[in-house]
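Every protein chain except one is present and positioned as in the full complex.
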Amino acid sequence: MTTTPTTTPTSTSTSIPEEWKFTARDIALKPDLFLSGHRACAGCGPATVLRLVMKALRGPTIVTQATGCMEIVGSIYPYTSWGLPWLHTAFENAAANASGIEAAIKALSKKGKLKQEHIDVIAIAGDGGTYDIGLQALSGAIERDHDFLFILYDNEGYMNTGIQRSGGTPTGASTTTTPAGKIIPGKLEKKKPITDIVLAHDIEYAATATPYYWKDMMTKVRKGLEVKGPAFLHIFAPCPRGWRTEPSKTMSYSKLSVETCTFPIWEAINGKRTLSTPSKMYSLSPQKKKPITNYLEGQGRFRHLFKPENKHIIDQIQQVTDTNWQKLLKQCETTT
Amino acid sequence: MSKQQHEKGWKDLALAAVSPKASTEFLTGDWKTFMPVNDVEKCVGCLICVMLCPEGAARGCSEQGKVVFDLNFCKGCGICANECPAKALTMRMPEKDEEGV
Partner (left out) sequence: MLVQEKGKVLVKQETLALNGDEAVALAAKHSDVDVVAAYPITPQTIIVEKFSEYVANGEVQTEFVCTESEHSAITASLAASVTGARAFTASASAGLALMHEILFVTSGSRAPVVMAVANRALSAPINIHGDHSDSMAERDSGWLHIYVENAQEAYDSIIQAFKIAEDPQVSLPIMVGLDGFAISHTLENVNVLAENVVREFVGERVLPMVMTHEGKSVPFKLDPDNPMTMGPNVSSTFYFEFKRQQEEAMQTALKKIQEVNEEYATLTGRSYGNGLIDTYQLEDAELAVVVVGSTTGTLKVLIDELRAEGVKAGLLRLRTFRPFPTTHLQEALKHLKAIAVMDKSMSFGGLGGPIFNEVRNALFDLKQRPLVINYLYGLGGRDSNPVGLRKIFENLQQIAKTGQIDMNIVQYLGLKE
């Protein structure tokens, strides 16, 4: 069921109800639902994402997760890091799990067999489980208009299986299936514009976020949950292991991704795109936008690009970043 | 005394591998090389470290409104020290037999 724009609580991004605003103190006091003792690597970006996402819930919630790093690290038997009902079945079907859970909730509710008045459903998948193997199930579930929030934590590769390239891996990155070799300098292809693909389904709410800007990210989780129907949140989550970065710098790269406009953060409500505050600054003051090298340097996966013979690839990445940013600015303008 | 989980036979385990323990019983604190130390004089209680800690090891709101660390879970990544705007946090090697490490 699609709600009309006028009744949608998210239709005006500027007027956010008080209860969707998250203060550090409130969050700090809330108990974790993604529990300590999980087995993620030190400095794991997606682990911070899950902790914070689980503190942005609004009520009874069921979580389902695609196979991947964050599915494994939180469910190593006999231990679980999930303080709420949680289901994993396979890699390619997180959105289909959500479809079944949501259908069951609806059916049981209709028949008066559900204790709760409402249960939110969240599906979580990595870039492999979203861009690649999970895309069909996601597209189907959105088209069927199931009421669920799909959260993509994008660490730009199949990190769980040992850092292979995915549709979400950026140009130039060296992975174990696109190794920087003598002839081929890492991944040649572009990163798939996944959130644009999702938006093409005419989805009511889609947004991008990254954990350095945690307040923005958590508000977007909440907005996605408020939507009656499918919502999509693309969270950019640095992976020190796969990116060959210092574990302490995870949030620096989260921040740099926005500062260089590599990963601008924005939201689209009923197709209307708006830049979120952290990215808006670079629209208002383009001179503040940092060069892509600030983001690339220090990442082991891009180290080979700094060899003289590969300089043109860095130029190319800068060019594509600029083009995409300009395209986004136009999209934000034209839908304003 | 009841059997350890790994000693249990198939008749004793819950259906379909429903997890019997919370991971808060699994301490990850011994992964770390460096541990965070908070200079409470400098800590402004902004709680950014609490927000960004992947482990939930940085805990907010001690009596003085300062951050305390649960070293049972801290893996020593150093995100907290890197992001601390007040430069109150530093990472250092633990002393031998230091508590909570």
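As written, the chain order gives the labels A and B, with residue 1 at the start of each chain.
Note that in this section contacts are C-beta pairs under 8 Å (C-beta built on N, C-alpha and C of every residue); 3 or more make two chains touch, one makes a residue touch a chain.
The model shown is predicted, which means the values in this text are computed figures rather than measured ones.
Across A:48, A:64, A:210 or A:331, the single residue that touches the chain missing here is A:64. Across A:36, A:99 or A:155, the single residue that touches the chain missing here is A:99.
Although one chain is hidden here, its contacts on chain A can still be listed: residues 60-62, 64, 71-72, 75-80, 82-90, 92-93, 95-101, 103-108, 110-111, 113, 115-116, 119, 136-137, 139-141, 143-144.
Panel shows chain B; residues 6, 8-10, 13-22 of it touch the chain omitted from the view.
Here, only the chains that are shown with their structure count from here on.
Separating the CA-averaged centres of chain A and chain B is a span of 25 Å. On the chain A side of its complex with chain B, the touching residues are 24-25, 27-29, 32, 34-45, 47-48, 51-52, 74-83, 211-212, 214, 240, 246-252. Those residues of chain B that touch chain A in the shared complex are 5, 17, 19-28, 31-32, 46-48, 50-57, 59-61, 70, 72-73, 75-79, 81-83, 91.
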